[in-house]
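Yeah, one chain of the complex is gone here, protein chain that is, but the others are all in their spots.
A and B label the chains in the order they appear, each numbered from 1.
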Amino acid sequence: MAEKNVVSTGSTGEARPANGFDYAPAPESRSIVDIKASYGLFVNGEFVDGGGKAFKTINPATEEVLAEVAEADAADVDAAVKAARRAYDRVWSKLSGRERAKYLYRIARIIQERSRELAVLESIDNGKPIKESRDVDVPIVAAHFFYYAGWADKLEYSGYGGGNPQPLGVAGQVIPWNFPLLMLAWKIAPALACGNTVVLKPAETTPLTALLFAEICQQADLPAGVVNIITGAGETGRALVSHPDVDKVAFTGSTEVGKAIARAVAGTNKKLTLELGGKAANIVFDDAPIDQAVEGIVDGIFFNQGHVCCAGSRLLVQESIAEELLGRLKRRMSTLRVGDPLDKNTDIGAINSAEQLERIRELSAVGDAEGAERWSPPCELPQHGFWFPPTIFTGVSQAHRIAREEIFGPVLSVLTFRTPAEAVEKANNTPYGLSAGVWTDKGSRILKIANELRAGVVWANTFNKFDPTSPFGGYKESGHGREGGRHGLEGYLR
Amino acid sequence: MLGLMASSPTTDAPPTGARGQGWDYSDVTRSEATLRRFLHGLPGVDQVGADARAAALGTRSIKTTAKAFAIDLAIRMVDLTTLEGADTAGKVRALASKAMRPDPSDPTCPATAAVCVYPDMVATARRTLGTSGVHVAAVATAFPSGRAALDIKLADTRDAVEAGADEIDMVIDRGAFLSGRYLQVFEEIVAVREACARPNGPSAHLKVIFETGELQTYDNVRRASWLAMMAGGHFIKTSTGKVQPAATLPVTMIMLEAVRDFREATGQMVGVKPAGGIRTSKDAIKYLVIVNEVAGTDWLDPDWFRFGASTLLNDLLMQRTKMRTGRYSGPDYFTLD
Partner (left out) sequence: MTRIDVRKTYKLYIGGAFPRSESGHSYPVHDSLGAFVANASLASRKDARDAVSAARKAFPGWSGRTAYNRAQILYRVAEVMEDRRPQFLEAVRQFEGLSAARAEKTVDEAIDRLVWYAGWADKITQVVGNANPVAGPFFNLSTPEPTGVVAVLAPQASSLLGLVHVVAPAVVTGNTAVVVSSFERPLPAVTFAEVLATSDVPGGVVNILTGSATTIGPWLASHMDVNGIDLTGVAGDSELATALEVAAADNLKRVRRAPAAEPDWTLDPGTAAMTAFLETKTVWHPIGV
């Protein structure tokens, strides 16, 4: 084999462009969405003015103001809860499960019918790539309504409520900005299926798809007051969860706010579910399917700009393959396309808000200051809007703040380990316990590690997979209760 | 970075940090045992993850200038193929003419990379193609099953080379591979490569066909890729086109990972050829996206990536015309060969 395979077959003389295969812009059309200049609150089946000071929601990719949105004050919250109570007493609790199911199926269908519109609107308001809103968020939203629709008339088989489960009443639900519509579905679908009515507050930076969902409720002829959407910030949320006529509080968001809510509902009969922060370990053993592990790491931390509570933000890699794995990871990161969320080829979109961008910058600066080594692939960030490049920190130890605190951005901390026991110990060495990943081709090791990880979701040889049938939720300070699957019913039944 | 995990149970893995260095793998291939240890020490491929990655790359949206670039590149990468029992000299001449001038109405349309025929048709193809630059590729070694004695396979190869083949597409002995006789497969590839030598001219280039539809697992595809690369294949090729499934996106992706990693380890570049089942421009573009993002731009060249196809070419031409004229074209406007 003296001859090296470097001889050109010389089939053509044409030169390749110096920059190779440049993908031309492939923007998804914005014309499908109709954003109004201002939005009211959706209470008792109608859009009404809010008593608070209206606020603006912006496109984080451009900083363009999209709309003005009403802020619900305490009186508005009260009106919404009253509407929900009335709908519960007069209509929804009297409806058979079979009839409730049909409303939920209708909603699922309308979501499918208007899926592209929802996806585009989600990307505009949130900054996430259209690829994700189109292929992940919105399809799972529809699936979630489909799944729970089917439960509505089968609750006596759920195992909850001693064979005769009953709804709780009015659910007050507060959701975050990272998956605005998906979190809405996770909250509303099981609540309605179980016979509750809801008052839901979307995050102040991403209210638009929830307000479009309100229109979908109208199209579905959902009885007035069964779903109420109130917009606002922390104060509105506080008023909702502490409202005395709310029977159930469901919250997804930061651990700090989750604790405040847990204190607020203490001593009441309110049932509480909390989906909070995380600092998930993604453990890669030396016998991992390496190329898929690299994909899993990338999905784990760069999916949705890292604005994911279950993000695999701590890579724990076996020391013997650390160098090779990092080389592959960096090469892969160099192919990530950061930019216009509406471009169909964008992998990483905009950071959701100036505030979040500031936090990511701040914690990254702490990483630098603590002596970790920062690396990002060369990438041009747009002039306007909020952007942060995909970033990894190597040389991180458990003592670093970037290994302990949730950054909630596209920033990965890389740590190494030597033995399975050390990997588990480091993985569990956190107050959080939402998710974890483990990569190895050895089956018995997967089962052992999965057993030992103190986390509510363990992805083995995969990461960041979601499904309506699969319960999701954390151990320890990552929250209480589960959403999704049969388990997701428990929080809405007595 | 290296193509091998440091945890590989063999000590034959290339040393860490040997990026682009000429890694001497003769120790690996010196015995059945060492070769097996090496191949089985390659990192596993998780099928679901690999499928998902290939599918995700398939959702890239290639428009306007990028699409025009991709279509012309794809045409230049086609090994225009006829491998039928009913092949005649007339059929092969027509095919060769089309390979040189795929769109007679448009002189800017590039030629294909090669025509691919059975060995007995090589001379005919060679005469028609002349000095056009379009290569003649011949399937040899008892294609497609490979079920013949080694000397017959070698004679088949030499015949094709003598008749003027620039490229030989051989099939591996899948039976030997699946029963774990890796060294036999290796030695056969080495022997065929030697048979590609031309006494008074450049050797024919060797493409090694795995028939991935028969190997079934991606682990096998990865092992076959390394085995063929170490044996000196210039190209690794998915399929004969006679077995379903033929080329698929994930299988091609696994092979592109292998050539990428092999170059990292040895400095040697090997080409990849998916063959069979690629019929539309849309499919071809998905393959090019995978080449671009998995192996890198160096492979975006007919020297390093080919499509084994027949009907694909007309679809590429129709799309090309659509790009040029702005209206959809129809099959009546392209030659059927």
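We take it that a contact is a pair of C-beta atoms (placed from the backbone, for glycine too) under 8 Å apart; a residue touches a chain by one contact, two chains touch by 3 or more.
On a predicted model such as this, the values are computed, not experimentally measured, just so you know.
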item	value
Contacts of the hidden chain among displayed chains	A, B
Touch criterion as defined above, residue of A:74, A:233 or A:262 at the omitted chain	A:262
Residue numbers in subunit A that touch the chain omitted from display	143, 159, 162, 255, 258-260, 262-263, 266-267, 274, 276, 431, 446, 450, 453-462, 465, 467, 469-473, 475-477, 479-480, 482, 485-487
Chain not shown, touching residues in subunit B	46-49, 51, 216-217
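Here, only the chains that are shown with their structure count from here on.
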item	value
Centre-to-centre distance between subunit B and subunit A (centres being mean Cα positions), rounded to whole Å	42
Residues of subunit B defined as touching subunit A within the complex	1-2, 5-7, 16-17, 43-46, 48-50, 52-53, 59-67, 69-70, 73, 76, 110-111, 113-114, 133-135, 166-167, 190, 193, 202-203, 205, 231-234, 257, 267-270, 288-289, 292-293, 297, 300-303
Contact set on subunit A toward subunit B in their complex	1, 3-14, 16-17, 20-26, 131, 135, 286-292, 295-296, 318, 320-321, 323-324, 327-328, 331, 335, 344-345, 441, 461-462
